[in-house]
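Yeah, one chain of the complex is gone here, protein chain that is, but the others are all in their spots.
Right, chain A next:
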Amino acid sequence: MMLSLLRRMWGERVAYAFMAPFLLCFAAFILLPVFMAILMSFTSYDAFRSPHLIGFKNYAALLTQDTIFMKYALPNTIKFAFFVGPIGYLLTFFLAWLIYQLPKSVRDIVTLAMYAPSMAGGVALVVVWQAAFSGDYVGYLNSFLMRMDWIQTPVLWLQDPKFLLNVMILVTIWMSFGVGFLAMLAGFDTVNRELYEAGRIDGIANRLQEVFYITVPSMKPQMLFSAVMAIVGTLKAGAISVQLTGLPITKQYAGHLMLNHIDDYAFIRFELGYASMLSVVLLLFSYAAMRLSYRLFGPKEGD
């Protein structure tokens, strides 16, 4: 039994050798961190004394004592994730579809313009957002709105808790037309043209019906890929408040997301066990979002 397994592995030694570099890094920097986060979430650990097990106490504290989480981090994250995730995703699909209706020659230019902000990325564009949403009247948005007479005094877009989260959402969506967007655009090309003809004969009357009954079902695989990319993008975007305001914790927790909460406990309070528990909760949320995407676009039995 053991011997035959070893013999088979020897027979596949080239495959093992080819897989090794990826698998080693995968194990060390993806599997192990997730595994450790799960383990550490059951401990109390301050980075100096060795961690000791405390069972589900961290999880219990999250549900019963962490008022900042319940009052700010959770609602903010839900709002942020909802707009950047599903709404941003629908917007991406809609725009990709519109662009696909254009003649091929202009398509590339429009695609580039949409894709460019995501390509520049958060760090490079910080200076842009800071200037655009600057709270004095030299700020571009303020100056524009005042010239239009829509506001009389400059608005503190980044300092006023009323606006920060909305600005974060806007900016993130602006930069969200990335790989998933390109995948969707390419996906339209994979749809069999004859299906549209057949659809018209079967009584599909307008383009909207075409999208729902033919386009989306035909490019489910690309829809799924870009849904997964949207989840990753939303997770990664959590640092945007820090970049916009330059503060690790935003004023009155106005832009406080789960990721900021994790960083707060990890790198400011040094409660690594608690921070790990927050990581695990965030991973569970994103896993749930991924299950939902698979439910919507994944391969069904018998497909």
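What to note about this one:
Everything that follows uses one rule, which is that a residue touches a chain if its C-beta (ideal position, glycine included) is under 8 Å from a C-beta of that chain, and two chains touch if they have at least 3 such contacts; residues count from 1.
The definition used in the following text is that contacts and distances are computed from a predicted model.
Only one chain is not pictured, and the protein name UniProt records for it, out of "Nitrogen fixation protein NifU", "RNA polymerase sigma factor", "NAD(P)/FAD-dependent oxidoreductase" or "ABC-type glycerol-3-phosphate transport system permease component", is "ABC-type glycerol-3-phosphate transport system permease component".
For the chain left out of this panel, the touching residue among A:Ile54, A:Leu195, A:Val211 or A:Met290 is A:Met290.
Although one chain is not drawn, its touching partners on chain A can still be listed: residues 8-9, 11-12, 14-16, 18-19, 21-23, 25-26, 28-34, 36-37, 40, 95, 98-99, 101-106, 108-117, 119-132, 137-140, 143, 147, 174, 177, 179, 182-183, 185-187, 189-190, 219-222, 224-226, 228-229, 231-232, 235-236, 238-239, 243, 245-247, 259, 262-263, 266-267, 272, 275-276, 279, 282-283, 286-287, 289-290, 297-299.
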